[in-house]
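Note that one protein chain is taken out, while the other chains of the complex remain in position.
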Amino acid sequence: MAGVAIARALNMGLRKALEADSKVIIMGEDVGKLGGVFRVTDGLQKDFGEDRVMDTPLAESGIIGTAVGLAMRGYRPVCEIQFDGFVFPAYDQIVNQLAKLHYRSQGLVKMPVVVRIPFGGGIGAVEHHSESPEALFAHVAGLKVVACSNAADAYTMIQQAVASDDPVVFFEPKRRYWERAEFDPSASLAEAVPLHSARVVRPGRDVTVLAYGPTVKTALDAAKVAADEGHELEVVDVRSLSPVDWDTICDSVRRTGRCVTVHEAQVFLGVGAELAARVTEKCFYSLEAPVLRVGGFATPYPPSRMEEHFLPDLDRVLEAVDRSLAY
Amino acid sequence: MAGVAIARALNMGLRKALEADSKVIIMGEDVGKLGGVFRVTDGLQKDFGEDRVMDTPLAESGIIGTAVGLAMRGYRPVCEIQFDGFVFPAYDQIVNQLAKLHYRSQGLVKMPVVVRIPFGGGIGAVEHHSESPEALFAHVAGLKVVACSNAADAYTMIQQAVASDDPVVFFEPKRRYWERAEFDPSASLAEAVPLHSARVVRPGRDVTVLAYGPTVKTALDAAKVAADEGHELEVVDVRSLSPVDWDTICDSVRRTGRCVTVHEAQVFLGVGAELAARVTEKCFYSLEAPVLRVGGFATPYPPSRMEEHFLPDLDRVLEAVDRSLAY
Amino acid sequence: MVAVSSMDIATGADFVQLLTPEGQRRENPNYPLEITPEEVRGLYRDLALVRRFDVEATALQRQGELGIWAQLLGQEAAQIGSGRALAPGDMVFPTYREHGVAWCRGIPPEKLLELFRGVNFGGWDPRQHNFALYTIVIGAQTLHATGYAMGMQRDGAEDAVIVYFGDGASSEGDVNEAFIFAASYNAPVVFFLQNNQWAISVPEERQSRIPLYRRAHGFGFPGVRVDGNDVLACLAVTRKALQHARDGQGPFLIEAFTYRMGAHTTSDDPTRYRLASELETWKLRDPIERVKAYLSRGGFADSSFFDAVEAEGDELAARVRAACLSMPEPEPTDIFEQVYAGGSPLVDEDRAAFERYLAGFADDSLAEAGDR
Partner (left out) sequence: MVAVSSMDIATGADFVQLLTPEGQRRENPNYPLEITPEEVRGLYRDLALVRRFDVEATALQRQGELGIWAQLLGQEAAQIGSGRALAPGDMVFPTYREHGVAWCRGIPPEKLLELFRGVNFGGWDPRQHNFALYTIVIGAQTLHATGYAMGMQRDGAEDAVIVYFGDGASSEGDVNEAFIFAASYNAPVVFFLQNNQWAISVPEERQSRIPLYRRAHGFGFPGVRVDGNDVLACLAVTRKALQHARDGQGPFLIEAFTYRMGAHTTSDDPTRYRLASELETWKLRDPIERVKAYLSRGGFADSSFFDAVEAEGDELAARVRAACLSMPEPEPTDIFEQVYAGGSPLVDEDRAAFERYLAGFADDSLAEAGDR
């Protein structure tokens, strides 16, 4: 079908999920009549009713905490957190309850809950609207964490996340919501690549670039420019941040011998730290250079007039690639 | 002076801080008459009064949120979180407010707040009482994060943390609270090693072992055994998890060419990931082996009857050391 | 400041009591209670047995068989009264102290020891008993209860949810958000607050300067205070609250005013923060004595009955002790079980490495004859 924007693809995927299972419900702030501030739930309340697409009181802990109770009752809540910076009031319910209940109950209590979080910067927003907290969830055992980077994946991955019997924190690349791509919405979910697999989105022999969410496009843009300069970058969309698909990643790094990671979150203890540490451990003898990490600085997200400098861009990726090649 | 337990050393340090500055106040659950469940604030309310050593309502977000307000008014609150697993209700106030206010106010608003957290397992407790959430704070720009491992440091570091004009998350090695050490409480704070420095606690030439908090003792015990087997481990107490003292650490790794990290938190995206990634980047040509990481498993903290297997012990450290030496 | 002493309140007017500390029946027009001597004897038995069980568990902890134990001593009436008001389809969300309610839900008492011994996080199937796992993070379960009740609404079920929490818990944001969601969606949930007047060492006055049952009025639903040491009052009020929820009238808050006669847990030392005299006063309001007095004075039970219950208690205690001592140890590799419903390669990798590591010892001990 013709080009579809990521936000719209998510909307289509959620609609499919609501149709597929009457236990699926959507809850959050402004997800009803407004359709969410990014319109990801546009029209869903109208078609599925207020019991299944529910505006909640303004309380994130309440949203996740009641979703946990609904899941105990057999429902499959999909919770929307309006912006990345506002997930923290719900952090306790996510970390201590949602993530641990299956383990604590020795598997008797399932937690098929999806927590949707638009993340990352670049939209000129005010503070708390441009955060990248993914590492704060990926470090928590019991959660699964994924990030989509394009419309086709958005459409498929959101359905896979809703179908998962484990809690999934689902990160959506805010500043790419309007990027369009073509895909076949009738393709069967069963034949789609598994939710927790990475994917090589551009092959290349010189340097492996690991990215996810909004920085996948950045990496692809960088690869184009690098190609003109005679360097073939292999871009891997990590897609699943917990668990990570090490086979796909290490297979690439063993071929290129060089690796650069790219995300918006601050480098210090960001997902890139785990990628670097484990890739080094698994591919030690293949590495020509240390894994280099490109990401946000060790500062809070700055006022929007400075964000273009904070966000890893094509040039910062290429600069790291050059440093890697210089080893 | 004669051997003092860590819990007692912290109590002495807090008393000194209360004496040194009338703006210092202690707040938390059961810190008053009870003196805290670990008696770290024992006797302080009696001597400094209820306005300076304050039992709070049972609400962690309220504790940190009001501490932020008290700091705006010029106070220096020291907040006790009763157990590691109970800090999460306060996570939003810590991450979005406490950590960011100095930056957001362009330096006009200081946040001299200490958040004390007894952390780690090994005391046979029920769930949520044995967590190691340090990475979840070290990844947050605007916070400083430290962990003490012995009574002498506990006494000094808590005073340095209270004296810091930045928010400090202060991790205390729960299961080592009763370990004793001798130190001179009259030594001047000015001459103490800086709060954010690491320290070589046992020199050795073969492998650098990086540890902090409760695992420093584990590492030292391992070093003794390794010595019998002819391997000289250099044990570095990382002490400051944000910022990290890379000079001390890299100086050691460049000499040994091998590095093993040890903490109780799960390895995946634990502090060891950043230590491994950056040490590899900074010492690439000196490394004979990849940095190996010993830590908790990728599971929630298990029921206490299994915790001895979950916690990195002497043997798991030695096993990693052997693997490192095998490269 | 408007601090209210607990005592005033407990004797105040806005306080439901159907059985006085002396064992006198009182009528309350709002909470009529038809109850046969036989039923009261049943309640007495419940009260006596859970207390006996609690005493045994405490002893087991002292003897090192449990890591810690949270005693219910003094709160038997609040738990049995409310627990016996429940219908089978109702769902219960407890804290870590609701041993009496667990008893009413048919959970074998020895199962309650497993969490405290540290072999698992709860030895029962929440679905089988409609009794959730104990929740230790204060207040968190009130939101789960509210969400579960919202699910019942969607299912058109005729059941209700009851959630237990304490005076200290009432200060947590989660509990107040639960009140808001429950009121907003008119969810069929009964909030059962056991005000035992202490949150470890912190007195209830630190949490609220007015009686806690009034908290509900500010959120737009009913709240009443009941004598938490009066099993009949707790039964009658909880029945009414559950009916209120079933009838689609939404949430209801019950504050059971009681007293924690023991330590917070076996790790606690109350002498550091409260006077022994306080305990003495409350012994006079003992939840079990007043039922015994009522049964004896009314000629509804004689010593043979009380002796029989005592004997039954000792048997129960012996059975629980035996079960505790013979409780199987978990396998080290149980650590890796059920982290995810769908599994995870990350967990599998750790498990494999750990198994290799354990195997390594086996070899060592053969080879080096275990010289490390």
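Each chain carries a letter (A, B and C) given by its place in the written order, and its residues are counted from 1.
Methods note: contacts are C-beta pairs under 8 Å (C-beta built on N, C-alpha and C of every residue); 3 or more make two chains touch, one makes a residue touch a chain.
What you see is a predicted model; the values in this text were computed from it and never measured.
Student: Given the contact rule set out at the top, which of the displayed chains would the hidden chain touch in the full complex?
Tutor: A, B, C
Student: Which one touches the absent chain: A:13, A:85, A:173 or A:270?
Tutor: The one listed residue touching the chain not shown is A:85.
Student: Pick from B:62, B:213 or B:257: which residue touches the chain that isn't shown?
Tutor: Considering the complete complex, B:62 is the one touching the chain left out.
Student: Which positions on subunit C touch the chain that was left off?
Tutor: Residues in contact with the chain left out: 1-2, 171-174, 176-177, 180, 183-184, 186, 206-210, 214-220, 250.
Student: Which parts of subunit B are in contact with the chain that was left out?
Tutor: With respect to the unshown chain, the touching residues of subunit B are 25, 51, 56-57, 59, 61-62, 64-75, 89, 92-93, 96-97, 101-112, 141-142, 144, 164-166, 196, 242-244, 246.
Student: For review purposes, identify every residue of subunit A that touches the missing chain, sorted by number.
Tutor: Per the touch rule, subunit A residues meeting the hidden chain are 29-30, 32-35, 37, 55-59, 61-62, 85-86, 89, 124-129, 225, 267-268, 297-300, 302-307, 309-310, 315-316, 318-319.
As a convention for this text, only the chains that are shown with their structure count from here on.
Student: Would you mind checking which chain's mean C-alpha position lies nearest the centre of all protein C-alpha atoms?
Tutor: Closest chain centre to the overall C-alpha centroid: B.
Student: Where centres are the averaged C-alpha coordinates, which chain has the largest centre distance to subunit B?
Tutor: Most remote chain from subunit B, centroid-wise, comes out as C.
Student: Between subunit A and subunit B, what is the separation of their C-alpha centroids in Å?
Tutor: Centre-to-centre distance between subunit A and subunit B: 31 Å.
Student: Find every residue in subunit C that makes contact with two or more other chains and list them.
Tutor: Residue numbers touching two or more other chains: 120-121, 137, 173-174, 339, 344, 346-347.
Student: Give the residues of subunit B touching no fewer than two other chains, as numbers and ranges.
Tutor: Counting only residues that touch two or more other chains, subunit B contributes 61, 85, 89, 127-128, 268, 297-300.
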